[in-house]
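A single protein chain has been omitted; all remaining protein chains appear in their positions.
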Amino acid sequence: MEAIVTIENLRKYFDIKKSIFSKPRKVKAINDISLNIPRGSIFSVVGESGSGKSTLGRLILKLIEPTSGKICFEGEDITDLGSKDLIKYRREMQIVQQDPYNSLHPRKLIKDIVGEGLKIHYKLPSDEIYVRIKGILERVGLREEHMFRYPHEFSGGQRQRIAMARALVLRPKFLVLDEPTSALDVSVQARTLALLKELKESLELTYLFITHNLAVVDYIATHVTVMYLGKIMELGSKDEIFSNPKHPYTMSLLEAIPSVGRGKRIRKIPRGEIPSPLDPPKGCLFHTRCLQAMDICSKEEPDEIEISKGHLCRCHLYS
Amino acid sequence: MHNEGSNVISRRQLLVEDWKHTLYLWRQNKLAMVGTVLVAFFILIAIFAPLIAPYDPIEVDLSQTLLPPSSEHIFGTDQFGRDIFSRVVYGARIEVGIILLVTVISGTIGLAVGITAGYFGGVIDDVLMRITDVFLSFPNLILAMALSAMLGRGVFNAIIAISLVGWTIIARLARAESMKIKSLPYIEAIRALGASNIRILLLHILPMCMSPVLVQLSLRMGSIILTAAGLGFLGLGAQPPTPEWGAIVSDGRSYLVEQWWISTFPGLFIALVVLGFNLLGDGIRDMMDPRIRR
Partner (left out) sequence: MSRLLDVENLRVIFHTYRGTIKALNGIRLWLNEEERLGIVGETGCGKSVSALSVMRLIEAPGEIIDGQILFEGNDILKLSEEDMDRHIRGKRMSMIFQEPISALNPVFKVGFQIAETIAHCNDISIGDAYKLVPESLEMVGLDWKRSIDLYPHELSGGMAQRVMIAMALAIKPKLLIADEPTSALDVTIQAQILQLLDELVKIGKNAVILITHDLGVASEFCDRITVMYAGNVIEISNSEEIFDEPLHPYTKGLISSIPIIGASRELTGIPGSVPDLVSPPSGCRFHPRCDFCFDRCRTEPPTLSEISPGHFVACHLYSDGVKEG
């Protein structure tokens, strides 16, 4: 499959300054990540808080500048483009954020929120804008009369649909979905996920789906990347990762999910908590919590190993 | 919150409810009511000054000098025979004019500097905020005096001087608001749509900064009058024969023991109007407090 987005050796370091007198310390939010996102896929990025998964989405959209590395969209290098040159890519790549209560401008009508992209990119007559807004709202399951309301009049699920309409009105090819359903109730999440799946097929989209919920990944994704402290731990097709997980971290994430209606069970949970990204462990980043850690894990960082075609894993167990 | 069809409250209903609630809270707040009445009187006096004032505020009548309050001159007359009551009534117009101009000028400068500094951050923020700090490091009246001495006497120069003193607080406030809003997800979403910085600042951040800034501006109206009167009293603001309240108080200075009425009445008006604005401002601030507004 042809890649719609390619990133090579991407790094993003943030400077953390405690006071004006102390030396800034570097947080390696994204530390040397390379991957290809195939066109038409739902490419999910999984990890716990602090794994860098949201930063990755924002880097690809160029909402933040990478420290080094290369980002290509449809074969074009967009890493160093300024805002003027980026504008045509803005039409192609959009984002839906996590928090439906802060992602819509509270004082604007729905028609203005959804129509903003059209006004930025095209000089269209107002009736044409109206028709397009109405069309996209209906596409995400809302109605024409919703155009003249304010965000506070909608439930979380409806707000998330409005955010989708705002992103889709420019007819993008690639969408970053940053935890789009984690703030929603489970019954609303189900309908939102079904809608996302349906939109992906009918509008021929590619998703980068950022989430912490592996059950959601199993339902929607075609590819999975597991991140930990800014690095990829395991990557592969969804079926491969779920049927044949290799990395101890992936396994423990799967293990930690409460099983519905299966009663109590004994499980192998990783010990401790995710270390501070200011002070990441030496060697393998996961060794401090790994149940299968060996001597070498605390000394040497493992390389990415290809388990089978397209299935990469960063772990000494397989070298 | 609301159901997809039936339970949606229309926007107009919501606005009406909001206003009713505001009025209700306002009536509960007795002091704010007093403030409202005082300020309303002040503004009405300014508007209808020609109808209220029995005499010309500037015309000199040397046959009527230094008369004590009587039925003809209820506040008495000054050393040039001018009716103090008429001067005070016309003075209200000047005070209103000063308040409006200072508010507009300092509000505009403050907002522009504040949201720019807050939105861009970094070096721009550092430079703009250090300039603000310089202005903030002098006492208000001293700085206003220095500026109007520099610019020369006169009402307009006084207005500019007071505005230059007043914008800093607005700038700090607008900066804080702008920093808060720019980090919200909806601004990021608009950036992802490709909006330019100017567009984001003017169409998305500025409107959201307006309401706290307006509250702050209304809180400062009392002190604007005080500063203006202070400058007038020191002879740096409005020049004779302009009936600016501070200047009238200054006129009566040398007669204070024998002819107390010249300075006392305009002084009383300054005090009442400042009190009115302060009570009103406190009321507005309380009203905006979400802990009170449930």
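Quick notes on this structure:
To keep things simple, chains are lettered A and B as they appear, and every chain counts its residues starting from 1.
In this text, a residue touches a chain if its C-beta (ideal position, glycine included) is under 8 Å from a C-beta of that chain, and two chains touch if they have at least 3 such contacts.
The model shown is predicted, which means the values in this text are computed figures rather than measured ones.
Residue A:R191 is the one among A:R11, A:R171 or A:R191 that touches the chain missing from this view. From the options A:L137, A:L214 or A:L229, the residue with contact to the chain not on display is A:L214. Although one chain is not drawn, its touching partners on chain A can still be listed: residues 48-49, 155-158, 185-191, 193-194, 212-216, 218-219, 242, 252-265, 267, 269-271, 273-274, 289.
Just so it is clear, only the chains that are shown with their structure count from here on.
Chain A and chain B have CA centres that are 49 Å apart. The touching residues of chain A, counted against chain B in their complex, run 58, 61, 63, 83, 86-87, 90-91, 93-95, 97-99, 102-107, 116-117, 120-121, 148-150, 152-155, 158, 163, 166-167, 170. Residues of chain B that touch chain A in their complex: 1-2, 4, 8-9, 11, 184-186, 188-196, 199, 204, 207-208.
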